[in-house]
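What follows is chain A.
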Amino acid sequence: MQNNSLNNKKLILFIVASLMLLGLALVLSLILGSKDISLAELFSKDSENALAGPIFEKRIMRTVLGIMAGFALSIAGVLMQAITKNPIADPSIIGINSGAACTVVAAIAILGINSSIEYIIFALIGAALTACFVYCIAMVAGGGKVGPVGLALAGAATSTACSSVVSLIMLPNMNVMEQYRFWSVGSIKASSWDNIMVVLPFILAGIFIALILIPSLNVLTLGDETATGLGVNVPLIKAAGILASVLLCGATTAIAGPIGFLGLMIPHFVRIIIGGDFKTLIPLSAINGASLLLLSDVAGRVIGRPGELEVGVVTAFLGAPVFILLVVKGRAIK
Partner candidate 1 sequence: MRTRKKKEISVLIILFIGVLILGFFMLSLGESNYDLATVVKVLMGQEIKGASFAVMSLRLPKLIIGILAGIACGVAGNTFQVIMKNPLASPDVMGVTSSAGAMAVFAILILGLEGVAVSAFAIAGGVLVAVIIFSFARGNGFSINKAILMGIGIQAMMQALITFILQQANAYDLSKAMHWLSGSLNSAKLSGAGGFFITVLILTCFIQYRTKELKVLSLGEELPVTLGVNIDRERIVLLMASVIMVSVATAYVGPLASVSFMAGHITRRIIKTGGVYSLQAGLMGAIIVLSSELIGQNAFAIRFPVGVITGIIGAPYLIYLLLSIRNKRG
Partner candidate 2 sequence: MNIHTLQAKNLKAGYNKTVIIDGIDVTIPSNKISVIIGSNGCGKSTLLKNFARLIKPFDGEILLDGAGYDKMHSKDLAKIIGLLPQSPMVPESITVYDLVARGRYPYQKPFSQLTSEDQEAIEEAMEMMGVSKLRDQFVEELSGGQRQRVWIAMALAQQTDILFLDEPTTFLDISYQVQILELLKNLNEKKGTTIVMVLHDINLASRYADCLFAMKNGELIAAGSPEDILNEELMLRVFNLECILMKDPVSGSPFIVPKGRAHLRPESQDEGKKISQVV
(Lines give C-alpha, C1' and ligand atoms only; values in the text may rest on other atoms or scores of the structure.)
Protein backbone atom coordinates (compact mmCIF):
# COMPACT_ATOMS: atom_id res chain seq x y z
CA MET A 1 0.00 0.00 0.00
CA GLN A 2 2.72 2.35 1.03
CA ASN A 3 4.68 1.37 -1.98
CA ASN A 4 1.72 2.29 -4.15
CA SER A 5 1.37 5.77 -2.71
CA LEU A 6 5.10 6.24 -3.12
CA ASN A 7 4.71 5.32 -6.78
CA ASN A 8 1.84 7.75 -7.08
CA LYS A 9 3.94 10.49 -5.61
CA LYS A 10 6.74 9.71 -8.01
CA LEU A 11 4.33 9.71 -10.91
CA ILE A 12 2.84 13.07 -9.97
CA LEU A 13 6.30 14.49 -9.48
CA PHE A 14 7.33 13.22 -12.90
CA ILE A 15 4.22 14.65 -14.55
CA VAL A 16 4.84 18.05 -13.00
CA ALA A 17 8.51 17.96 -13.97
CA SER A 18 7.64 16.92 -17.53
CA LEU A 19 5.12 19.75 -17.92
CA MET A 20 7.61 22.26 -16.54
CA LEU A 21 10.24 21.01 -18.94
CA LEU A 22 7.82 21.39 -21.83
CA GLY A 23 7.04 24.94 -20.70
CA LEU A 24 10.72 25.78 -20.56
CA ALA A 25 11.31 24.24 -23.98
CA LEU A 26 8.41 26.24 -25.37
CA VAL A 27 9.74 29.55 -24.08
CA LEU A 28 13.29 28.81 -25.24
CA SER A 29 12.02 27.81 -28.64
CA LEU A 30 10.20 31.12 -28.94
CA ILE A 31 12.99 33.41 -27.79
CA LEU A 32 16.23 31.81 -29.01
CA GLY A 33 17.35 31.75 -32.59
CA SER A 34 19.32 33.63 -35.13
CA LYS A 35 17.74 36.73 -33.59
CA ASP A 36 17.07 36.45 -29.87
CA ILE A 37 13.97 37.93 -28.32
CA SER A 38 14.18 38.85 -24.65
CA LEU A 39 11.77 37.48 -22.10
CA ALA A 40 10.47 40.95 -21.40
CA GLU A 41 9.61 41.40 -25.02
CA LEU A 42 7.88 38.06 -25.09
CA PHE A 43 5.54 38.86 -22.22
CA SER A 44 5.00 42.60 -22.62
CA LYS A 45 1.84 43.50 -24.40
CA ASP A 46 2.91 46.44 -26.46
CA SER A 47 6.17 45.23 -27.95
CA GLU A 48 4.73 44.97 -31.40
CA ASN A 49 8.08 45.57 -32.99
CA ALA A 50 9.49 42.19 -32.02
CA LEU A 51 6.48 39.95 -31.80
CA ALA A 52 4.47 40.98 -34.76
CA GLY A 53 7.28 40.50 -37.22
CA PRO A 54 7.54 37.59 -39.58
CA ILE A 55 10.45 36.15 -37.61
CA PHE A 56 8.28 35.60 -34.60
CA GLU A 57 5.43 34.20 -36.63
CA LYS A 58 7.83 31.66 -38.12
CA ARG A 59 9.05 30.81 -34.68
CA ILE A 60 5.57 30.17 -33.36
CA MET A 61 4.96 28.00 -36.36
CA ARG A 62 8.02 25.85 -35.81
CA THR A 63 7.28 25.55 -32.11
CA VAL A 64 3.80 24.28 -32.85
CA LEU A 65 5.16 21.90 -35.44
CA GLY A 66 7.87 20.78 -32.99
CA ILE A 67 5.25 19.86 -30.42
CA MET A 68 3.21 17.99 -32.99
CA ALA A 69 6.22 16.10 -34.33
CA GLY A 70 7.46 15.31 -30.82
CA PHE A 71 4.08 13.92 -29.84
CA ALA A 72 3.74 11.94 -33.03
CA LEU A 73 7.21 10.39 -33.14
CA SER A 74 7.28 9.42 -29.47
CA ILE A 75 3.88 7.78 -29.60
CA ALA A 76 4.83 6.03 -32.83
CA GLY A 77 7.95 4.71 -31.06
CA VAL A 78 5.93 3.42 -28.11
CA LEU A 79 3.47 1.68 -30.43
CA MET A 80 6.12 0.04 -32.57
CA GLN A 81 8.07 -1.21 -29.60
CA ALA A 82 4.91 -2.62 -28.07
CA ILE A 83 3.72 -4.34 -31.21
CA THR A 84 7.01 -5.78 -32.38
CA LYS A 85 8.03 -6.51 -28.75
CA ASN A 86 11.33 -5.15 -29.88
CA PRO A 87 13.09 -2.47 -27.86
CA ILE A 88 14.90 -0.88 -30.76
CA ALA A 89 11.91 -0.35 -33.03
CA ASP A 90 11.91 3.25 -34.19
CA PRO A 91 10.79 4.92 -37.42
CA SER A 92 14.37 5.74 -38.36
CA ILE A 93 15.71 2.24 -37.58
CA ILE A 94 12.95 0.59 -39.56
CA GLY A 95 13.63 2.88 -42.49
CA ILE A 96 10.16 4.41 -42.68
CA ASN A 97 11.63 7.87 -43.11
CA SER A 98 13.60 7.04 -46.20
CA GLY A 99 10.74 4.95 -47.55
CA ALA A 100 8.44 7.96 -47.28
CA ALA A 101 11.09 10.17 -48.86
CA CYS A 102 11.47 7.71 -51.70
CA THR A 103 7.80 7.66 -52.67
CA VAL A 104 7.47 11.43 -52.38
CA VAL A 105 10.44 12.06 -54.63
CA ALA A 106 9.30 9.40 -57.07
CA ALA A 107 5.84 10.96 -57.16
CA ILE A 108 7.30 14.42 -57.75
CA ALA A 109 9.40 13.16 -60.63
CA ILE A 110 6.95 10.78 -62.25
CA LEU A 111 3.50 12.15 -61.42
CA GLY A 112 4.52 15.77 -61.02
CA ILE A 113 2.73 16.22 -57.70
CA ASN A 114 3.23 19.60 -56.08
CA SER A 115 0.73 20.24 -53.30
CA SER A 116 1.19 19.52 -49.60
CA ILE A 117 -1.73 17.19 -49.44
CA GLU A 118 -0.28 15.10 -52.24
CA TYR A 119 3.11 15.02 -50.52
CA ILE A 120 1.49 13.81 -47.36
CA ILE A 121 -0.55 11.12 -49.07
CA PHE A 122 2.49 9.77 -50.86
CA ALA A 123 4.61 9.97 -47.71
CA LEU A 124 1.95 7.97 -45.89
CA ILE A 125 1.85 5.38 -48.65
CA GLY A 126 5.64 5.13 -48.58
CA ALA A 127 5.73 4.86 -44.81
CA ALA A 128 3.11 2.13 -44.78
CA LEU A 129 4.76 0.13 -47.56
CA THR A 130 8.19 0.38 -45.95
CA ALA A 131 6.91 -0.57 -42.54
CA CYS A 132 5.20 -3.68 -43.89
CA PHE A 133 8.12 -4.60 -46.13
CA VAL A 134 10.78 -4.31 -43.44
CA TYR A 135 8.60 -6.03 -40.91
CA CYS A 136 7.95 -8.96 -43.25
CA ILE A 137 11.63 -9.35 -44.12
CA ALA A 138 12.59 -9.33 -40.46
CA MET A 139 9.83 -11.81 -39.71
CA VAL A 140 10.90 -14.25 -42.42
CA ALA A 141 14.58 -13.81 -41.51
CA GLY A 142 13.81 -14.51 -37.87
CA GLY A 143 11.63 -17.52 -38.61
CA GLY A 144 8.36 -15.97 -37.51
CA LYS A 145 9.94 -13.88 -34.76
CA VAL A 146 11.05 -10.34 -35.33
CA GLY A 147 14.53 -10.15 -33.79
CA PRO A 148 16.33 -6.86 -33.17
CA VAL A 149 19.22 -7.64 -35.50
CA GLY A 150 16.95 -8.77 -38.32
CA LEU A 151 14.79 -5.68 -37.95
CA ALA A 152 17.71 -3.28 -37.80
CA LEU A 153 19.48 -4.85 -40.76
CA ALA A 154 16.34 -5.08 -42.89
CA GLY A 155 15.68 -1.44 -42.02
CA ALA A 156 19.23 -0.41 -42.81
CA ALA A 157 19.16 -2.23 -46.15
CA THR A 158 15.82 -0.72 -47.09
CA SER A 159 17.06 2.73 -46.09
CA THR A 160 20.13 2.36 -48.25
CA ALA A 161 18.07 1.19 -51.19
CA CYS A 162 15.53 3.99 -50.78
CA SER A 163 18.11 6.73 -50.45
CA SER A 164 19.95 5.38 -53.48
CA VAL A 165 16.71 5.48 -55.46
CA VAL A 166 16.13 9.01 -54.23
CA SER A 167 19.59 9.96 -55.51
CA LEU A 168 18.87 8.29 -58.83
CA ILE A 169 15.70 10.29 -59.30
CA MET A 170 17.03 13.53 -57.96
CA LEU A 171 20.42 13.95 -59.53
CA PRO A 172 18.93 14.80 -62.94
CA ASN A 173 16.58 17.32 -61.28
CA MET A 174 18.72 19.94 -59.61
CA ASN A 175 15.83 22.10 -58.48
CA VAL A 176 14.23 19.26 -56.53
CA MET A 177 17.61 18.56 -55.00
CA GLU A 178 17.89 21.96 -53.40
CA GLN A 179 14.53 21.59 -51.71
CA TYR A 180 15.07 17.99 -50.79
CA ARG A 181 18.45 18.53 -49.24
CA PHE A 182 17.07 20.11 -46.09
CA TRP A 183 14.08 17.90 -46.05
CA SER A 184 16.36 14.88 -46.13
CA VAL A 185 17.94 15.86 -42.84
CA GLY A 186 14.81 16.70 -40.93
CA SER A 187 13.79 20.18 -39.96
CA ILE A 188 10.71 21.65 -38.29
CA LYS A 189 10.89 24.90 -40.18
CA ALA A 190 7.33 24.84 -41.47
CA SER A 191 6.59 26.72 -44.62
CA SER A 192 3.04 27.73 -43.76
CA TRP A 193 0.11 27.25 -41.41
CA ASP A 194 -1.72 25.60 -44.27
CA ASN A 195 0.79 22.77 -44.38
CA ILE A 196 0.51 22.28 -40.67
CA MET A 197 -3.28 22.18 -40.94
CA VAL A 198 -3.02 19.50 -43.61
CA VAL A 199 -1.02 17.07 -41.47
CA LEU A 200 -2.80 17.84 -38.22
CA PRO A 201 -5.82 15.56 -38.87
CA PHE A 202 -3.55 12.60 -39.61
CA ILE A 203 -1.57 13.11 -36.43
CA LEU A 204 -4.73 13.58 -34.35
CA ALA A 205 -6.18 10.41 -35.83
CA GLY A 206 -2.99 8.50 -34.96
CA ILE A 207 -2.99 9.78 -31.39
CA PHE A 208 -6.69 8.96 -31.05
CA ILE A 209 -6.15 5.35 -32.14
CA ALA A 210 -3.17 5.04 -29.79
CA LEU A 211 -5.29 6.20 -26.86
CA ILE A 212 -8.06 3.73 -27.67
CA LEU A 213 -5.50 0.92 -27.83
CA ILE A 214 -4.05 1.55 -24.35
CA PRO A 215 -5.88 -1.23 -22.43
CA SER A 216 -5.24 -3.80 -25.17
CA LEU A 217 -1.57 -2.86 -25.38
CA ASN A 218 -1.20 -3.44 -21.67
CA VAL A 219 -2.55 -6.95 -22.10
CA LEU A 220 -0.44 -7.53 -25.20
CA THR A 221 2.74 -7.18 -23.15
CA LEU A 222 1.83 -10.48 -21.49
CA GLY A 223 2.38 -12.25 -24.78
CA ASP A 224 0.16 -12.94 -27.76
CA GLU A 225 -1.27 -16.18 -26.40
CA THR A 226 -2.15 -14.80 -23.01
CA ALA A 227 -3.69 -11.74 -24.64
CA THR A 228 -5.82 -13.93 -26.87
CA GLY A 229 -6.87 -15.90 -23.83
CA LEU A 230 -7.91 -12.68 -22.15
CA GLY A 231 -10.14 -11.88 -25.09
CA VAL A 232 -7.96 -9.48 -27.08
CA ASN A 233 -8.24 -9.69 -30.85
CA VAL A 234 -4.46 -9.71 -31.30
CA PRO A 235 -4.21 -9.33 -35.11
CA LEU A 236 -6.73 -6.48 -35.05
CA ILE A 237 -4.90 -4.66 -32.27
CA LYS A 238 -1.57 -5.09 -34.02
CA ALA A 239 -2.97 -3.86 -37.32
CA ALA A 240 -4.50 -0.84 -35.61
CA GLY A 241 -1.22 -0.12 -33.84
CA ILE A 242 0.74 -0.31 -37.08
CA LEU A 243 -1.82 1.92 -38.79
CA ALA A 244 -1.54 4.48 -36.01
CA SER A 245 2.26 4.52 -36.03
CA VAL A 246 2.34 4.78 -39.80
CA LEU A 247 -0.10 7.71 -39.70
CA LEU A 248 1.98 9.41 -37.03
CA CYS A 249 5.41 9.09 -38.48
CA GLY A 250 4.31 9.24 -42.10
CA ALA A 251 2.60 12.58 -41.53
CA THR A 252 5.53 13.90 -39.52
CA THR A 253 8.03 12.82 -42.14
CA ALA A 254 5.93 14.41 -44.85
CA ILE A 255 6.13 17.84 -43.28
CA ALA A 256 9.38 17.76 -41.31
CA GLY A 257 11.52 15.19 -43.06
CA PRO A 258 13.17 12.31 -41.26
CA ILE A 259 13.80 12.97 -37.57
CA GLY A 260 15.50 9.93 -36.18
CA PHE A 261 15.82 8.23 -32.80
CA LEU A 262 13.28 10.34 -30.92
CA GLY A 263 10.82 7.45 -30.84
CA LEU A 264 13.62 5.23 -29.60
CA MET A 265 15.00 7.40 -26.80
CA ILE A 266 11.93 8.86 -25.20
CA PRO A 267 9.87 5.73 -24.43
CA HIS A 268 12.95 4.11 -22.92
CA PHE A 269 13.63 6.96 -20.55
CA VAL A 270 10.02 7.30 -19.54
CA ARG A 271 9.73 3.55 -19.02
CA ILE A 272 12.78 3.52 -16.76
CA ILE A 273 11.27 6.23 -14.56
CA ILE A 274 7.59 5.30 -14.34
CA GLY A 275 7.38 1.76 -15.66
CA GLY A 276 5.62 0.22 -18.60
CA ASP A 277 1.92 1.02 -18.03
CA PHE A 278 0.74 2.42 -21.35
CA LYS A 279 -1.84 4.60 -19.59
CA THR A 280 0.99 6.79 -18.35
CA LEU A 281 3.67 5.78 -20.82
CA ILE A 282 1.92 7.15 -23.91
CA PRO A 283 1.01 10.64 -22.65
CA LEU A 284 4.27 11.18 -20.81
CA SER A 285 6.35 9.98 -23.76
CA ALA A 286 4.44 12.44 -25.92
CA ILE A 287 5.10 15.35 -23.58
CA ASN A 288 8.76 14.59 -23.09
CA GLY A 289 9.21 13.84 -26.77
CA ALA A 290 7.91 17.30 -27.59
CA SER A 291 10.25 18.86 -25.02
CA LEU A 292 13.27 17.00 -26.33
CA LEU A 293 12.46 17.85 -29.93
CA LEU A 294 12.03 21.56 -29.13
CA LEU A 295 15.22 21.64 -27.07
CA SER A 296 17.15 19.83 -29.82
CA ASP A 297 15.83 22.34 -32.30
CA VAL A 298 16.87 25.23 -30.06
CA ALA A 299 20.29 23.65 -29.60
CA GLY A 300 20.60 23.34 -33.36
CA ARG A 301 19.76 27.01 -33.79
CA VAL A 302 22.29 28.07 -31.16
CA ILE A 303 25.13 25.77 -32.19
CA GLY A 304 24.69 26.34 -35.88
CA ARG A 305 24.85 30.14 -35.79
CA PRO A 306 24.79 32.15 -37.97
CA GLY A 307 22.81 29.49 -39.83
CA GLU A 308 21.23 26.63 -38.05
CA LEU A 309 21.66 22.91 -37.59
CA GLU A 310 18.65 20.84 -38.58
CA VAL A 311 16.93 19.13 -35.70
CA GLY A 312 17.31 15.73 -37.41
CA VAL A 313 21.10 16.02 -37.09
CA VAL A 314 20.82 16.92 -33.41
CA THR A 315 18.48 14.03 -32.58
CA ALA A 316 20.72 11.61 -34.44
CA PHE A 317 23.64 12.80 -32.33
CA LEU A 318 21.70 12.42 -29.12
CA GLY A 319 19.91 9.26 -30.12
CA ALA A 320 22.62 7.13 -31.65
CA PRO A 321 24.65 6.97 -28.42
CA VAL A 322 21.47 6.07 -26.52
CA PHE A 323 20.83 3.35 -29.06
CA ILE A 324 24.39 2.06 -28.66
CA LEU A 325 24.03 2.19 -24.89
CA LEU A 326 20.86 0.09 -25.11
CA VAL A 327 22.81 -2.46 -27.12
CA VAL A 328 25.81 -2.47 -24.79
CA LYS A 329 23.66 -2.77 -21.70
CA GLY A 330 22.00 -5.77 -23.27
CA ARG A 331 18.52 -4.29 -23.36
CA ALA A 332 18.33 -4.74 -27.10
CA ILE A 333 19.45 -8.37 -27.11
CA LYS A 334 18.72 -10.79 -24.34
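The candidates were selected such that all candidates are chains of the complex that A comes from, given by their letters.
Note that in this section a contact is a pair of C-beta atoms (placed from the backbone, for glycine too) under 8 Å apart; a residue touches a chain by one contact, two chains touch by 3 or more; residues count from 1.
None of these values were measured; they are calculated from a predicted model.
Within the complex, chain A makes contact with only one of the listed candidates (1 or 2), namely 1. Only residues 88, 92-93, 137-138, 140-143, 148-150, 152-154, 156-158, 160-161, 163-165, 167-168, 171-172, 174, 177, 181, 185, 260-261, 304, 307, 309-310, 312-313, 316-317, 319-321, 323-324, 327-328, 330, 332-333 of chain A touch candidate 1 when the two sit together in their complex.
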